[in-house]
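Partial complex: the chains shown occupy the same locations as in the complete assembly.
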């Protein structure tokens, strides 16, 4: 059994993590802490892995404190800059235990991580590729960070394979062709009822490959969080991105 | 058996019509004419319905000549203006046979016509609606005429039902949200391998309705052409739009 403490346990994501850790066969909940609680309660005696889902303004301090406590950390909070990441690396280098591990992921949905990865593998074999992302209408940014990432993944793969621009004879358009990111057209749909979805369309003469990831609710992140909890301790140092823990 | 003459029989669409008319159980090919052929060969003795698939520059003259010959006409050529349509109406009013009929359709794909019609019926019951059209990359205009039509269909239905603007919290966007036509976001994908496709997405809290029409090739228009051939003579005067011949 992996003993897991949750930091930010009263938040929406943290609450889901508490449930997921409690229900999984190979994990058990150690401590459930939230703002105001003393992180020095977390230590190797009661905790194998701490899961940190709080807010960007406090996450770095939490992670540094948890490293100081000698536990491995899985971080779901966003807002990580290169500077902050360097501070985590420095703290790990200075930690007494040499195999201590921290894992940070921008997206814990396995389907989304795989869709991005598969798009990168497939892109070099298709003349055309476009990205359509679909989200709930309360989202303030468009397109999604995931879609931007996928566009770059596709563009990188095409460049590496020596592919030129995609075919497109469009002469007249008032904006319907979407946003061009690194040469890849990206379209954003906002629809009541949806949560977070991404579709990658790839086409050759006579054929199409479609890769679609649907995240229906917050629970969609839990398989990814559990995967990270199970994997983090085998990867000393700082690891970024759930694809690093997938056997691909 | 309905006797059908095809005008523009050597063109790509006309050739498909010749095949479709020959193969259907209840139609037979009368004359197959093309540029340079004498339209006065077409008359009520040999022809019940003439199908005209040529080019915009000659289509009006052909249709007027065929009305003069006393046969009903199904027109697939595009480029009809209000002025041209008025000339057709005038010719029909002056025709010796009072029940003579002409039918003109911008789109003969039954699936596309139904998708547009269903979008109009459904739109008033959903908070959100967007249109995604997908075509081959040789298309020069974006979005497609069909998608523009569907956007207006949705907007009309929402206005008639007293619905306000759709929910959309987007603050930052570089163009990914597509083109707004009559208040409806329209997205155009261009992908090698595709032909002509349209998807209408409608959303409420917790639910989505998707209506998609795929036209894989030119053959997709033949069921609609045959439907028009079978229906035109029962609709004297000028009829525009295949939905008029569908029992909806």
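The chains carry the letters A and B, assigned in the order they are written, with residues numbered from 1 in each.
Methods note: a contact is a pair of C-beta atoms (placed from the backbone, for glycine too) under 8 Å apart; a residue touches a chain by one contact, two chains touch by 3 or more.
Treat the numbers as computed from the prediction; the structure is a model and nothing was measured.
Each chain in view is the same protein; 2 are placed here, and the whole complex, as held in this structure file, contains 4 copies.
We take it that only the chains that are shown with their structure count from here on.
Per-chain CA centroids place chain A at a distance of 45 Å from chain B. Contact residues on chain B toward chain A in their complex (touch as defined above): 126-130, 132-134, 137-143, 147, 166-180, 185-194, 201-208.
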